[in-house]
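With one protein chain removed, the remaining protein chains of the complex are shown where they sit.
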Amino acid sequence: MDAMMMGVMSEDMMSMDGMPAMDMAMMQACMDACAACEQACTVCSTQMMDCAPACMNCADMCNTMMRAMMRMQGMTPASMMAMLDACIAMCQTCMDMCMEHADMSPVCKMCADACKACMDACMAMRSAMAAA
Amino acid sequence: MDAMMMGVMSEDMMSMDGMPAMDMAMMQACMDACAACEQACTVCSTQMMDCAPACMNCADMCNTMMRAMMRMQGMTPASMMAMLDACIAMCQTCMDMCMEHADMSPVCKMCADACKACMDACMAMRSAMAAA
Amino acid sequence: MDAMMMGVMSEDMMSMDGMPAMDMAMMQACMDACAACEQACTVCSTQMMDCAPACMNCADMCNTMMRAMMRMQGMTPASMMAMLDACIAMCQTCMDMCMEHADMSPVCKMCADACKACMDACMAMRSAMAAA
Partner (left out) sequence: MDAMMMGVMSEDMMSMDGMPAMDMAMMQACMDACAACEQACTVCSTQMMDCAPACMNCADMCNTMMRAMMRMQGMTPASMMAMLDACIAMCQTCMDMCMEHADMSPVCKMCADACKACMDACMAMRSAMAAA
C-alpha cells in the first residue's frame, strides 16, 4: 500500500471500537507483508509440489487478513486477534511445507521467506494490540 | 456442496497430517454453512448500513474457511483450529453488528442468522477435532 | 442461494442503471452454478494434475461472478456482459483441461461438469440481457 493511500485513510478507518487507532506505519507494513505473501504463495502453488494446497490456503488467508486491516471499522479487538492468530498459523504451516524442498526449489524458498515475513508482521501487530 | 462432490473426494483429501479423517457429514455441513454465510454477508454489505465492513470481512473469512476445508492436505491440526477460531470470531462480530438493526432490516436479520449457523457449524468441527 | 435469501433481496438490489431488473429465478440459478463451480474447481485443484492452475483461476472467477450478481447496484450492462464473457471463457478453459483426464479422474469429470453447467447458466443470463 503506497503512502498516498495511507495518507487519505482517515483515523476512523484505522480504528476499532474500544481500541486506540493502530500505529499506521506498523499496519502499512503488515498489509504489505500480507500482499507479498499472497503473491508468493499463489506463484508457488502453480509448481504442483506437495506444498500447493497449503500455499493456496495461505494465499487466501493473507488476502483476507490484508482486507480486514483495510476495513477496521468492521473488526473488534477479539476478532482482530483471532484473525492475526489464524494468519500466523497458516503462514507457519505453509512455511514448514515449503522449507522441506527449499533446497531444490527457489520458488519454495521465496515463498517460505514471504511466509516468515508475514508471520513476523502479524506478530508485531498482535503485540501492539495486546499492549494497548 | 452436493453429495456427488463429497462422493468423489478421497479420504486423502479429507485428512490432515497427524489427524484421523474428519467426519464427512460434519465437514459438508460446515462448508455449506460457510458458503451460505458468505452469500448472506455479501448481500447484506450492499445495504450501506454500518455493519457493511464487518459483513465484507466475514464474507472473505467464510470463503477462506470453506476453501481450506476443501484443501485439508494443506492444513495441520494447529492451523485448522486457528482458522476455525478466526471464523467463529468474525461471525460473532458480524452477527453482533447486524443484530443491532435486525428489527428494521430483514436482510440484517438473515445475515445474523447465517452468521449464527456458521459459528455453530465451526464450533462443532472444533469440538470434534479437540476430541480426536 | 436459498429462497429465503432471494426473498429478502429488494428489486433495487437486482437492478443495474439503465436495465430492467433481471429475472430472479435465472439469477438464482446462475449464482448457484457459480458457487458449485467454485467448489468443484477448488477440490479439483488439490489433485496436483496439470489442470490445477486453470481450476484455481476458474474458482476465483466464479466467486467474483457470483458476488457481482449479489451486488448489481455496482454493475452496468457493459461490465456485466464483460464479466459474464470472462466467466464463460474461464469455465471453457478449465473444462477443456479437465476433460483431458476425465476418464481417469472422477474429480476432473465432476469439475468439467460443473464448468459446463456454469457456462450454460452464464450464457442464459447473457441472452436475457441482450434481449432486454
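For clarity, chains are labelled A, B and C in written order, and residue numbers in each chain start from 1.
As a convention for this text, a contact is a pair of C-beta atoms (placed from the backbone, for glycine too) under 8 Å apart; a residue touches a chain by one contact, two chains touch by 3 or more.
Everything quoted here is computed from the prediction, not taken from an experiment.
**Q** Using the touch definition from the top, which of C:Met9, C:Met31 or C:Met56 touches the missing chain?
**A** In the full complex, the listed residue that touches the missing chain is C:Met56.
**Q** Of the listed residues C:Ala89, C:Ala102 or C:Met129, which contacts the missing chain in the full complex?
**A** C:Ala89
**Q** Among the options B:Met48, B:Met104 or B:Ala131, which residue touches the chain absent from this view?
**A** Result: among the candidates, B:Met48 touches the missing chain.
**Q** Tell me where the left-out chain touches chain B, residue by residue.
**A** Counting over the whole complex, chain B touches the hidden chain at residues 45-46, 48-50, 52-53, 56.
**Q** Since one chain has been left out of the picture, which residues of chain A touch it in the full complex?
**A** Within chain A, the residues touching the omitted chain are 1-2, 4-5, 8-9, 13, 31, 35-36, 39-40, 42-43, 45-46, 59, 63, 66-67, 70-71, 73-74, 106-107, 109-110.
**Q** Mind pulling the chain C residues that touch the left-out chain?
**A** Where chain C meets the chain not shown: residues 50-58, 60-61, 63-64, 67-68, 71-76, 78-79, 81-83, 85-86, 88-90, 92-94, 97.
Just so it is clear, only the chains that are shown with their structure count from here on.
**Q** If you average the Cα atoms of chain A and of chain C to get two centres, how far apart are those centres in Å?
**A** Result: the chain centres lie 29 Å from each other.
**Q** Show the residues in chain B shared as contacts by 2 or more other chains, in ascending order.
**A** 63, 67, 71, 73-74
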